[in-house]
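First comes the structure, then the notes that go with it.
The complex appears here without one of its protein chains, the remainder shown in place.
Labels A and B are assigned to the chains in the order they are written; within every chain, residues are numbered from 1.
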Amino acid sequence: MKRKLSWLILIFAFSLFFLYGGPAGAQQKPIVIGGSLPLTGVWAETAKVIQRGYEFWVEETNAKGGLLGRPVKLVIYDDEGKPDSAVKLAEKAITVDKVDLLLGGYPGTAARPVMPVAEKYKMVYVSMGGHMASFTQGYTYSFGAPPLMGEWWFLGAFQWLETFPADQRPKRAAVYIMNNPVGTALLSSIDEYTKKLGIQVIINEKYNLPLPSAEPLVMKAKQMNCDLFISGGVFPDGVMTVKAAKALKYNPKAYFQGVGSAIPAWTKELGEDGNAIVSGTSYHEKLNNPSNKMLIKRVKEKLNMDSVDTYFGFSVAWLQTLFAGVEGTKGLDQTKIRDWLRKNKVETVAGTFTFDAKGLPAPFTYTTQVVDGKIELIYPADIRSHKGIYPKPAWK
Amino acid sequence: MKELSQTGKKNRPALFAGIGVVALLALFPLVAPAPYFLSMLYMVFLYVVLAESWNIIGGFAGYLSFGHVAFFGLGAYTTAFLMNKLALSPVATILSSIPGGFVAALVAFVIGYPCLRLRGPYFAVVTMCFAFVVHMVMQNIDLFGGVEGLWLPAMKQPIHVIRGIFYELMLALMILVILFVRWMEGSKLGKGLVTIREDEEVAQTLGIHTPRIKALAFVLSAFFPGVAGGLHAYYLTYISPENVFDVMVSILIVLMTLFGGGGSWLGALIGAVSLSLVNEFLTTFVGAEIARIIYGMLFIGVILFMPNGIMEFFRRRRRVRLAAEEVSES
Partner (left out) sequence: MGGIYALLGVGFSLTWGVMRVINIAHAGFGVLAAYIAYSLLEKTGLDPLLSLLISLPSFFFGGMILHRGLIRPITKARETIVASMVLTFGLAIVVENVMLWIWKADPRVLKPSYSGTAVFIGEVGLPIAQLVGFGLAAVGILLLYLFLNHTHTGKAVQATWQEKEGAALMGINLQKVSEIAFGLAIAAAGMGGVAMAMMYTFDPPVHNFWLIYMFLVVIVGGVGSILGTALAGLILGVITGLCMAFIPYQWINVLTFGLLIVVLLVRPQGLFKTGV
């Protein structure tokens, strides 16, 4: 009995020692930026993209002389997609590794509890956020640059529909939304714009992930003659639904997809069936602002990649914003950076941002559509790469 | 059954060591460590509370509840809901975790009687289903925040004070639960539960009113996680159905307890502490997938060599050693 307890104490002390002398101790010269991402678990795929984006941008920055003349060092922990771990690891980065800057996390369910932590520790937190609800809690240190704002997601898509004469627009909508915060965030813009455009919402349902089968959803939409089909889900159910729509020969005039249609895997898995699907995004590789053009060029040169994934662009934009604050205040004082970001415009690959009191830029969205297997921007007019296909051609 | 007496009498040195450890832990925040350590230990304490409470019904009674996270989540939601609706002060919010525990206990009482009639794996599955149902119902009810979840305004104190407070609270809860389980182990209730686990029919013939004490065990095992959940809600300041009803937590507490050795207060403690700490090391030092693989292999390895959990393994060795000593002395 006594032996076992002393073992316990030894192990405990040993472990504290190890953790305290952890690998990423703050050093004098480099600027350390740290945080966590879900490198394993259900969110791993996008997390890896974000990681690559972060690494790339840090390398680029270092190649140009670093931040404030100092090299930047990246520390990323694996939070396995668990919000508890994300909180704990953010604290670790801040209090043990004593990072100079905090890294934005993923997905929104992890970002949400980290935002109050950043607030308490007074560290600027630039990330995708957790949709509108997370930005209305009064956290002053959090910024979405760009945010993943479900509430803005379909704004552009509907505005694009508006550009067509009223008699050509769809009249009846079938709305299927996944039952999670991302999905429910989509509803506000759908409500607003269907009213504005005089589109009747015939079906409005939420479904739980994973979706058991998409045929009933599509069947119902077909039977009710809905010519606008909104599939507010993610990749797996999105693919299922498209397949079902094709199999059941359901041809709406417009087909909106929540998330998932703006990645290469969409075309890879669906081929030409994935065409003409409309979606939204806060970043796209085809954006022609100078910052993004430079990024695409550099990515091609350095990584030999022909295309840049949405989240890659996001992660670069987040770092750009944070670094702009650092350079702008010529220092690492988080409160000064926060105030600077409020007062200044920041140029990123996702656009130029001016932040409001909530830490958000003005509502914006870029509307995408898959054309011939490639993702094109179709709205707004000043940034689009393609006019957009309407109505959606029938399945082949 | 004789092993139970081991934990009793002649263990003065152990007792002092135990008190020493507790004192060290309690005073730890005073050395102003990086709040991360407070948070990390808080999580370890949390898992100990969950594992030990689960032990009451799972380890002692042998009824493996795979839905225990539901009680945790219900406690969390109780506190979050009360705080929002009644605009409670920080102290009141912390205290509201106690009603959280009662809510969990009540639910356990209600579902306990029908579910505890089931044996073995069926009980496991029905509890897991029950946890799912609670999870999905909470997701769909907008009054409780729906899928969005609930936000709790954070305390106004500086962060290291807040972390220190939660650290001490969870430490206190953990000590409480450990002492309770320890007491229970030697009590009539505990012995009754063990008898049920060994052979339920025999227990009944011995006059033990099995439905009643099973239900009691279940209710008790639900109360503490409910309180812990209430505290945790305030700690995170944001809860959502996804993160407080996570089925992996249910599975993890089962495994932690069995890993360390069910049916003993020390076993659950060892299991929870060791697995939490190991997980922490791995994520700190090793690349992500490799860490997970090593974590998985740990389970495999330990079970291959110590099929009944760590405690049982050491107990057996101790028994063998004692027996050998006896033989050599005679």
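In this section, contacts are C-beta pairs under 8 Å (C-beta built on N, C-alpha and C of every residue); 3 or more make two chains touch, one makes a residue touch a chain.
Since the structure is predicted, the reported quantities are computational estimates derived from the model, not experimental observations.
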| item | value |
| --- | --- |
| Contacting the left-out chain in the complete assembly, out of A:56, A:125 or A:207 | A:207 |
| Residue, one of A:125, A:193 or A:235, that touches the chain absent here | A:235 |
| On chain A, residues whose C-beta touches the chain left out of the figure | 40-42, 44-45, 47-48, 176, 179, 205-208, 210, 212-213, 215-217, 219, 223, 235-236, 239-240, 243-244, 246-249, 265, 269, 271, 273 |
| Residues of chain B (touch criterion as defined above) contacting the omitted chain | 64, 114-115, 117-122, 125-126, 128-130, 132-133, 136-137, 139-140, 247, 251, 254-255, 258-259, 262, 289-290, 292-293, 295-304, 307-308, 312 |
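In the analysis below, only the chains that are shown with their structure count from here on.
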| item | value |
| --- | --- |
| Averaged-CA centre spacing for the pair chain B and chain A, given as whole angstrom | 35 |
| In the complex with chain B, residue positions of chain A that touch it | 1-2, 4-6, 8-9, 11-12, 15-16, 18-20, 22-23, 39-40, 44, 77-80, 82-85, 87-89, 91-92, 94-96, 109, 112-113, 116-117, 119-121, 133, 137, 179-181, 183-184, 208 |
| Contact set on chain B toward chain A in their complex | 6-7, 11, 13-14, 17-18, 21, 34-37, 39-40, 43, 136, 139-140, 146-149, 151, 153-154, 158-159, 162-163, 236-238, 240, 242-243, 246, 266, 270, 273-274, 277, 280-281, 283-285, 288-289, 291-292, 314 |
